[in-house]
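Only one protein chain is missing; all other protein chains are in place.
Think of it as A and B in the order they're written, each chain with its own count starting at 1.
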Amino acid sequence: MATPNIPLWEVFIRSRNGLAHKHVGSLHATDATLALQAARDIYTRRGEGLSIWVVPSNAITASDPSEKGMMFEPAESKIYRHPTFYDVPDEVGHM
Amino acid sequence: MTVANISVSETPLVLYTLRRADDALILGHRLSEWCGHAPMLEEDMALANMGLDLLGQARELYSYAAKVEGRDNDEDKFAYLRDVRQYRNLLLLEQPNGDFARTMVRQFFYATFADLYWRAMMRSSDLTLAAIAAKSEKESAYHVRHSSEWIVRLGDGTEESHRRTQSAIDELWAFTGEMFAVDDSERGLIDARIAVDPAALHPQWLKTVSSVVSEATLALPKSDWMQQGGRSGRHSEHLGHLLSELQSMQRTFPGATW
Partner (left out) sequence: MYTQALNTSDGDERHIEDAERATQFQARIDADERIEPNDWMPAAYRKTLTRQISQHAHSEIVGMLPEGNWITRAPSLRRKAALLAKVQDECGHGLYLYAAAETLGSSREELVDAMLGGKAKYSSIFNYPTLTWADIGTIGWLVDGAAIMNQIPLCRCSYGPYARAMIRVCKEESFHQRQGFEIMLTLCRGTAEQKAMAQDALNRWWWPVLMMFGPPDQVSQHSDTSTKWKIKRFSNDELRQKFVDATVPQAQFLGLTFPDPGMKQNEAGNWEYSAIDWEEFKQVLAGNGPCNRDRMAARRKAHDDGAWVREAAMAYAEKRKQRAALQAAE
């Protein structure tokens, strides 16, 4: 008999106050409480974290890489959104 | 050639410290036996973490015992060169791992006690013990959390897990009384506010244990007969086998440094 699948979770850790939670890896657990404990036991053994989020992997909705053109390329031409687009004489100094 | 056991001057404070050190070492050793064999990888990580917490506690306590004793004993001599009759740990902690339910029930009974105990010991007039207590309390608190979550899942999981967990509770219950016992040697330390009276922690322990056990749809045994002896070196047969493995290198190669 095939072994039944235990749900997969994604783990996000805030390593220091002031930083955002960052994806660090995954684990398997049957429920959220055990997932949080497993995340602590697996991903913070060397003092890597101050706060943990666990999210069921199947709760994540991801963009489709084949739609990369439609999704992300239109932003590339809007260079006026970046400070370097504007000419300010050097003598004005930092702005 | 054989290595003689070390002799220990068991003044009340040395004896007291060795008892707690032995508790931590023996339970840490038992947990380390799981490494590579746990029910899932995530739990392998958790068991090793708890084992490492306990080994760390044992080392600090042995080092303090050596300092208080003031002879040439050290953490390794205490761990590796005392025989069964010189070990002072609780009988509960030397009980074999058995199945995962047995290991978790043992952990749950002890951690629930240790957490209360170390929290109270943070007010010890002995500053070293108070510092060790502060570190150990945080570790024990997590052990309580982890083991109680498992007790609930195992008790309220499947018929098989319920049966195994109830049987573990029934088998280990008689070893819980020893955690709250006090002898004359320790009574003096309690009076001097170096140690705390574990009997005072019993109501809170029972309350926590009962509430988790009942959430797990399990029951505590009615029997109040309790086994004792570990604190004075009268152990179960299991400890000798544990020590013969733990100490095999030091006994085979006397005096070598590793």
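The definition used in the following text is that a residue touches a chain if its C-beta (ideal position, glycine included) is under 8 Å from a C-beta of that chain, and two chains touch if they have at least 3 such contacts.
This is a predicted model, so every value here is computed, not measured.
Residue in contact with the omitted chain (choice from B:A58, B:L92, B:V105 or B:L218): B:A58. Listed for chain B, the residues touching the missing chain in the whole complex are 25, 29, 32-33, 35-45, 48-49, 51-52, 55-56, 58-59, 62, 75-76, 79-80, 99-100, 152-154, 156-158, 160-161, 164, 245-246, 248-250, 253, 256-258.
Within the complete assembly, residues 2-6, 8, 10, 23-28, 30-31, 34, 42, 45-46, 57-58, 60, 62, 64-66 of chain A touch the chain that is not shown.
Convention: only the chains that are shown with their structure count from here on.
With each centre defined as the average position of its C-alpha atoms, the distance from chain A to chain B rounds to 41 Å.
Touching chain A in their complex are the following residues of chain B: 40-43, 45-46, 49, 142, 145-146, 149, 153. Chain A contributes residues 6, 27-30, 33-34, 37-38, 40-42, 45 to its touches with chain B in the complex.
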